[in-house]
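First up is the structure itself, then whatever we jot down about it.
A single protein chain has been removed from this complex, and every other one stays in its place.
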Amino acid sequence: MQRALTLQKTIVQPRTRNALLAACLLGPTLVLLGVLFVYPLVDGVLIRSFSDPEVGFQNYTRLYSSVAFRNILRLTFEIALYTTLVCLLLAYPFAYFLTTLPKRRAQFFLALSLVPFWTAILARLYAWTAILGRRGIINDWLIEANLIDEPIDLLFNRTAVIIGMVHILLPFMIIILYSTMIAIDRELQDAARSLGASGFQTFRRVFLPLSMPGVYAGVLLVFIISLGFFITPAVLGGGGDITIAIFVQQQVSILNWGVASAMSMVLLVVTIILFFVFNRLFGAERMVAGALRG
Amino acid sequence: MTVVRRVSPMRVVLYIVFVGVLIFLFLPLIVVIPISFNPGTVLRFPPDGISLRWYNDFFGDQRWLDAAWLSLRLGITVAILATVLALGAAVALTRFVTVGKPLLRALILSPLIVPLIVTSIAVFEVFNELGLLRSFWGLVLAHTILALPFGVIIIESALRNFDVTLEEAAMSLGASRLVAFRRITVPLIAPGLFGAAVIAFITSWDEVVMVLFVGGARNQTLPVRMFQFLETQIRPTIAAISTLLIVALLIALVLRQLLILRQRRRMGSVRSQGS
Partner (left out) sequence: MSRSASAEGAAEVRLEGIQHRFGEVWAVRGISLTVKPGEFLTLLGPSGSGKTTLLRIIGGLLRPSEGRVYVAGQDITAHPPQKRNMGFVFQNYALFPHLSVYDNVAFPLQIRRMRRQKIRDRVNEVLTLVQLTGLENRYPAQLSGGQQQRVSLARAIVFYPNVLLMDEPLGSLDKRLRQQLQLELRHLQHDLGITAIYVTHDQEEAFAMSDRIAVVHEGELRQLDQPSQVYRKPGDSFIADFVGDLNRFEGELVQSNGPTGVLRTSDGMEILISLHGVAQGSRQFVCGIRPERVEVGENAVGDNRYRGVVRALTFQGTHYRCELELPNGRRVSASIYREDPGVREGEEVWLGWNAEEALVFGGDFNSNESGFNER
């Protein structure tokens, strides 16, 4: 026990000097975050939502009483939910399949599945417009194959948005699920088999329950990120599909800062609550996998 | 594999999903490349012929080149600034901070949690007051804030995996604290620093929302110009740019892999030395 303590406490320096060093090292970062992030959030969003154009709750009451507000909320949540579910349905078998491969090959395919993740988002969105558009590849082929006469609308609707978002978020889900699954002790499954369980029973009674923490983490993370997406719905969505983020941008463009701030507060509060759940369950570390790229 | 194995139907399903997901993930990347060589404005897949027309569109248009140059400058500046700040913060957090650590970390990680659109409208007023609106350095600071959390997390984990005895050994051999840090710690956490810089670069390189809000019309980065182009036109110029970006990425990934291999061959099982 004393050894552990010895290692933990390294070169002893006077306390004050440590505090000074810490201040020097952290100072610039804290000033930057304080002035250009925390203060703006408080002053530019929170306070403004109650004071622009005049002091009071009117921004929130206006939001709350409008039908559009509820539609926007519902749409945003729906898109986030579908995106999350599709990600899970695709990523779970994918990650599970990876765990059954030899380690080298699994790592290769994992790295491979991350290549799109590093690709510029605008390039990917453009590709989807080229694939799904009225004069896009799919319509082209369908017409050539005489399956349809008129091009069908695949782009600028909710499905297109979800396809685009799934494409962006799927790698996160894969990483989180794979890292949980690979940590599951192989011998537990061998043990279950030796006790007479079939392959499917082993999966359902041993592997699935042990992989659930990863599922929860992935679902929460992907859902949280989905809520704030702006670029993807703006490019792939139709004009009628207004998400929270797009609504905020529209309000700002007509200089309606008060309403934009109030809506931002709604999004922020929901995100923070979900994040606290996430943090309580899994710790903030996992968030790094969630390189927010929306 | 000469052994004949009974393949279960479950395995077949898994395999199909696996291949399907890979195709889905790579479809946009694969599609974009042939389109970029398409001679006509109308998308054709596979293309009717080969032409460099859309590449000419990009390289012949000063506005595109300016946008790319701005993105590059911005990305590199952000990578350097964010990595330096994150290194300081990570060292302080792992070595010196004893009280209030969870709060500090929460603060540093918070730009990751707050949706971009919210951050963007929040900073508008302050940027305006500080004269950062529509300026290069304003964008640098905005992107640095977004990149910091990744940098801190990556460098912190590198520092935590770093064996502090090595620094102590250097000091017992006569090195001052600073020299020990520079000559022993920094080279050994270099992969972490590099990773932090790369992520910071990509964060900036790919970011659209904040630039739209605080960048102004004169500071059009490549992704912003692509975004606005996408909203108004359907010329495949973007396919050419996308292809260039994908090729650049692939080259970078291959280089990284080579670097890792070289590093591994040399330092090998460093972690396993001793007890």
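Should a chain be cited, it is by its letter among A and B, assigned in written order, with residues numbered from 1 in that chain.
Note that in this section contacts are C-beta pairs under 8 Å (C-beta built on N, C-alpha and C of every residue); 3 or more make two chains touch, one makes a residue touch a chain.
Quantities reported herein were computed from a predicted structural model and do not represent experimental measurements.
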Legend entry - Options B:S176, B:Q233 or B:Q257, residue touching the unrepresented chain: B:S176
Inset, instruction - Could you list which residues of chain B touch the chain missing from the display? - result: 163, 165-166, 168-177, 179, 183-184, 187-188, 266-270, 273-275
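Basically, only the chains that are shown with their structure count from here on.
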Legend entry - Distance from the mean Cα position of chain B to that of chain A, given in whole angstrom: 16
Inset, instruction - Could you pull out which chain B residues touch chain A in their complex? - result: 8, 10, 13-15, 17-18, 20-22, 24-29, 31-32, 35, 42-45, 85-86, 88-89, 91-93, 95-98, 104-119, 121-127, 141-142, 144-146, 148-150, 153-154, 164-165, 167-168, 171, 177, 199, 202-203, 205-206, 208-209, 213, 223, 226-227, 230-231, 234, 236, 238-239, 241-242, 245-246, 249-250, 253
Inset, instruction - Flag every residue of chain A that touches chain B in the complex, lowest number first. - result: 7, 10-11, 18-19, 21-22, 24-26, 28-30, 32-33, 35-41, 43-45, 48, 90-91, 93-94, 96-98, 100, 109, 112-113, 115-116, 118-131, 133, 135-137, 140-141, 167, 170-171, 199-200, 224, 227-228, 230-231, 234-235, 244-245, 248-249, 252, 257, 260-261, 264, 267-268, 271-272, 275, 284-285, 287-288, 290-294
